[in-house]
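Heads up: the structure comes next, in structure tokens.
Rest of the complex left out; these chains stay put.
For clarity, chains are labelled A, B and C in written order, and residue numbers in each chain start from 1.
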Amino acid sequence: MNHHQYALTPPMGWNSWDCYGATVREDEVKGNADYMAKHLLQYGWEYVVVDIQWSEPGAVSSAYRPFVPLEMDEYSRLVPAVNRFPSADNGNGFKPLADYIHNLGLKFGIHIMRGIPRQAVHQNTNILGSDKTARDIAKPNSICPWNTDMYGVDETKEGAQEYYDSLFKLYAEWEVDFVKVDDIADSKLYGTHTEEIKMIRKAIDRCGRPMVLSLSPGPAPLEHASLLEENANMWRMTDDYWDLWELLYNMFDRCYKWSKNRGPGFWPDADMLPLGHIGIRSVDGGASDRFTRFTKDEQITMMTLWSIFRSPLMFGGELRDNDDWTMSLLTNEEVLNMHRTSHSARQVYRKNDKIVWTAEGDSEIYVALFNISDRKQTVSISLDELHVSKEVQPRDLWNKRQLASVNSEIRYDLSPHASILLKINK
Amino acid sequence: MNHHQYALTPPMGWNSWDCYGATVREDEVKGNADYMAKHLLQYGWEYVVVDIQWSEPGAVSSAYRPFVPLEMDEYSRLVPAVNRFPSADNGNGFKPLADYIHNLGLKFGIHIMRGIPRQAVHQNTNILGSDKTARDIAKPNSICPWNTDMYGVDETKEGAQEYYDSLFKLYAEWEVDFVKVDDIADSKLYGTHTEEIKMIRKAIDRCGRPMVLSLSPGPAPLEHASLLEENANMWRMTDDYWDLWELLYNMFDRCYKWSKNRGPGFWPDADMLPLGHIGIRSVDGGASDRFTRFTKDEQITMMTLWSIFRSPLMFGGELRDNDDWTMSLLTNEEVLNMHRTSHSARQVYRKNDKIVWTAEGDSEIYVALFNISDRKQTVSISLDELHVSKEVQPRDLWNKRQLASVNSEIRYDLSPHASILLKINK
Amino acid sequence: MNHHQYALTPPMGWNSWDCYGATVREDEVKGNADYMAKHLLQYGWEYVVVDIQWSEPGAVSSAYRPFVPLEMDEYSRLVPAVNRFPSADNGNGFKPLADYIHNLGLKFGIHIMRGIPRQAVHQNTNILGSDKTARDIAKPNSICPWNTDMYGVDETKEGAQEYYDSLFKLYAEWEVDFVKVDDIADSKLYGTHTEEIKMIRKAIDRCGRPMVLSLSPGPAPLEHASLLEENANMWRMTDDYWDLWELLYNMFDRCYKWSKNRGPGFWPDADMLPLGHIGIRSVDGGASDRFTRFTKDEQITMMTLWSIFRSPLMFGGELRDNDDWTMSLLTNEEVLNMHRTSHSARQVYRKNDKIVWTAEGDSEIYVALFNISDRKQTVSISLDELHVSKEVQPRDLWNKRQLASVNSEIRYDLSPHASILLKINK
């Protein structure tokens, strides 16, 4: 499985969805990339990802306009809408934008929907490298339940693999580094589209360029853990995640369930971080233009869980509007070091909405205590359970300070929805 | 519920599906109509129904060609393919064919798919009587799982009811008497499309012409018994039915479950009769050109169940190829009289694949004994259970003969899959 | 179906569950019976029903004590706990209490659980009329999910029917008029216990005494409409119903779905009326000792729906604590006349939580307008839709007054959760 050779640590970056829905423009992408290069690259943030419907000239929010025409090349492949991405003019596609981002030392990612454009099928356009046409390879009973752009592709048809090959050939020409494929990891109508996942894996392996493959939306079922690990670099554990406590609350169980199926090159994904300034041209998640609705305690709790679990970290807000608090969440070197280098993370126990996770470093143990109930609680863990047999002095990673020595039991009072993340020397 | 004023007895007729799949031509329809007028009308057979995809010029069998263009008028309404229905030329639609059939003393029916043509949506064509267009009213997440012609129509959208009104206005102009709407009573993806059923009911009520409304495919769920009765004249109890014993075997339970929800104007439908010469240009049901695979015992069993249950009777074979045996099934006056006039049919018991049904006539009781096991069995019913308190002399309706008198218990040996249908004077 | 000869109108009476849970005592039953005879019998209220666990000497509330011993006779049949029902001493069973109630001109009902006592099975006690024992007929995989008293009975075993026969023989000796069988119409573990329903039907038919058969809990599935009609007199459309708006709100859809499967002798049941003083020794429904939590508007709405739908009416409160308002709901002669004599009730439409029902009388039409939304709305129905073609003067049945004449449309403003019930002369 060659694709386990890349994304050796969980990918970190920025994605346009939480702030711009389906509407992001080239200038906004560049603006966020500039910011990332200047302020965040040094901390490991490197991917800049253009999310859904970059082919839709008239996109106005996160609510799709059904059945509208998309920009497409002669081979049934969607291309960037030039009014939104001027550098894509003259058939350049995303190559100029990718160049811009690469020149900043960053990596470039795009979102695509599983399948072939419905407009290609109804116009019956050509497929590069095949004498079959769009109509021949579309799967009659295969749509996305929430977007009208595509039909699924039928793996039993001649020309099907050639179509996916032609897509990733194009993305390789554009020098794309990361592809988020949507409507594939779970579908309310059909479950997981396993055969299209395999075609996409093969197309990437053939395209000559390493690209991180990210599968959406979730919840991807554990039932397909083997298939996901063998074909993708990351996959969503959850349906779209927003700044709502209930969604964060539920993520603990999702992380627990997936905690044995992770490793270098394959990462279950807790979805983007809806922090900072979001909802600028999005109406999803039950709100619009806002700063995140999460409290500071909840933001720490989220960052702690994502980091100790080693989820990919994709920031969802408009980076240029970050305040100091938000930046402090993204630039904590000790936390990020745990995210990048720790291993063997596991939930030690969960009881009465008290939860403890640990992970191992080379010479340290990380311990996260969470109180996800709605009342103040004391959360504790004995050193025995951590296999530590000496007195230790925990370090509070978010507050960057040493805490009082502990002989037998780590034990802290935590506010509702709050957590504490500790480092202990072995 | 005005629609309970028509189809006061279960509709009887011919349908092109079992013999011609999606491909029937005008000459074949006329040929079957001629035959019906001459040989069957006197027995009550009167509907001539053109089944699916009469707008598809290139249809070749029962297997649809996905995503191909259909013939359509300027208002997003499908019209007959002129190469298959020459009289439809010059925008005549089905009016000339309907005239032909009406002149024979028969009634004319058509099949339609729920929804609006996908080609109309992707071309964004107009809707008669509305300033909305096809794209405005199509429901994004609503397809047929087994045919690519249509999108569903979204009842919450302006223009949606107008579209259905425009359809039935056209059918009224054509003088259609019977409409079989497909992909609506059950969908493996979405269940029953209740809101489109209601729009169609309203459109028929508004169109000024009484048309029998038949809903397919099944199994329509009992859960929607009220809605079906209040909006349709007949609805399928089963997925497509073919000449396979297992399907006939299962129909007994379906009939039992629906036996309380029937009456003048509303009839649960056991589907077409795959008798005589079928599969001429159809590959469904696991076979092609053939005479029915049912044995004679099974054919009698099927006709007995359909008739005592009072299912609609739609013959599926090429009428012109009927042999004497097949004709004998369609022209038994006593059986057809029971089908037309009896009431209160019910399953008296089912035990060890022995089944007894009864129904009431004005001065007679009908009793059907079935052995649906794979071995010879004796099936019996006491006169007490039929509330008959005197000696009776049963009449065997299929064999047209009086049987020996019975004092206390009706009791016959029946071959595997065989049945006997009796009439007893009260 | 002989059992359609009784319960020709929907049964009306009192049941001990809503006020006394599993704990009612003989004196309380008699007290409510006395009250009914004096104040309500003249309006048609006649059944006095002792609900669950009358064999449990130590019952303390609606929460069952798991696995405790019950009082049982030598033939594995539960008998009344003598400490709670003193007249049952000396093996009298419920006969003395039934006599008392019959002497008041009322009818006597009891509750039983489907199956055979687990204590009988584990002690392996005898079955009257069979040489099989309790262990022989119990069904291994058949329990009630919410009560530990019984195992199901396996219809394939010799002795099974004999056991049920012996039960109803005993109840006939006691002169029971009404039996509510629980854990049978629906089970979260197993669905509907169809075979035990049939055994009970047969046992009643054999016992020589007409008894109304009522099946609980719901929701009984429409899928079994035929079986229910053919074997029972009433069956629950809903899980336990309490004085909570959401449950009342949902009942409209349940009534709609069952509106075609009703008639003399077989009545879908909306469950008991949690009105007046309830929860005296019950903790179900999320509350304890109280007057009903329904507002007056909601109480009228409930009584209107139950009455026009013709649900059985079983009062759940302590009758002796009824106030004038509560009594007014139970003694409205015009409403009760509709409940007793109307037919063809149907929901005319439902839109935006506005609902209209009608029913037919000999010379009148009943119309109920409901606003089940949370804001004030105007609800209307045209006379056309009621097939009325002249000016009418509606009578408001709950307020007992004539309203202004109407030419074309009945139309009233209704408060949230409120309704109006009208009578119109044909």
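Criterion: a contact is a pair of C-beta atoms (placed from the backbone, for glycine too) under 8 Å apart; a residue touches a chain by one contact, two chains touch by 3 or more.
Since the structure is predicted, the reported quantities are computational estimates derived from the model, not experimental observations.
The full homomeric assembly consists of 4 copies of the same chain, 3 of which are present in the displayed coordinates.
FYI, only the chains that are shown with their structure count from here on.
With each centre defined as the average position of its C-alpha atoms, the distance from chain A to chain B rounds to 51 Å. One finds 39 Å separating the Cα centroids of chain B and chain C. With centres taken as mean Cα positions, chain C sits 54 Å from chain A. Shared interface positions of chain B, defined as residues touching 2 or more other chains, are absent.
Put simply, chain C touches chain B in their complex at residues 221-226, 229-230, 256-261, 346-347. Those residues of chain B that touch chain A in the complex are listed here as 64, 66-68, 118-119, 121-122, 124, 135, 138, 140-141, 143, 145-148, 189.
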